[in-house]
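Yeah, one chain of the complex is gone here, protein chain that is, but the others are all in their spots.
The block that comes next holds subunit A.
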Amino acid sequence: MIRAWHLDLMMIRQRMLLNLPISLVLCLWLGLQAQSPATVVAAALFMTYPMVGMQLGQYDELKGWKSYRMTLPLSRSDIVAGRYLTLLTLVIVGLLTAAVAVGLNIGIAAVAPGLGGPAGMMAAMCSADAVHAALLVGLAFLLVCTVMVCAMTILFYRFGATTATTMLPMLGVFAVLMVALFVGSLDESVVAAWSDGLLWLLSPERLALCCGICAALTVAIMAASAAICLRIYTRTEL
């Protein structure tokens, strides 16, 4: 599994090197604008996890890499497990990028005028409420991204990386979000329900419960997706 993980990292190395500075700049900008770690975490996760994860499947199709990889001392289960380890690595890289961006935001606030100074930025970014919000938003966003990436990975293993298999999960998730927003905007009771829900979450115990549910669902979806991919890939002809 570790060998397959190394191979995946090799494949995305160049993409990551290009992606990291862009991701960092975007997070810095959003952090300075919104002064909220939740925004930074969401942006950093999106820029690394689904964006680079999507590329992974496409690299498999290049120049007979899929076939050549199977001639290396790896089993098919190693390859699938390595792929999911790579996806976890992307999540960690995304979170680290967010942490670095928050730190840099505070540093920038210390030297740039008009941003409230380092203490102001520290208060905005590192207060208990801000951290709680970042935790909740981050985990919810991670769950949504995981649904998207895992669906994409299953489709890649089953049908290969095509435009359809790349776009379908992304469009599906966006469509669900858009419908939710549309319905919410039509009916005031839905908006009120959302507000009530958020207020209900203000208690630390409920917040922890909600975060736990998001994390558990993320892990469960990843595990189920890995099991499906393994089943598909052991039968796939290369």
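In this section, contacts are C-beta pairs under 8 Å (C-beta built on N, C-alpha and C of every residue); 3 or more make two chains touch, one makes a residue touch a chain; residues count from 1.
The rule is short, and it goes like this: contacts and distances are computed from a predicted model.
Not shown: a single chain whose UniProt protein name, out of "Iron uptake protein", "ABC transporter", "Assimilatory nitrate reductase (NADH) beta subunit" or "Imidazole glycerol phosphate synthase subunit HisH", is "ABC transporter".
Set against the missing chain, the residues A:S67, A:S127 or A:S195 yield one that touches it, A:S67. With the whole complex as reference, residues 2-3, 6-7, 10-11, 13-14, 59, 62-65, 67-78, 234-235, 237-238 of subunit A touch the missing chain.
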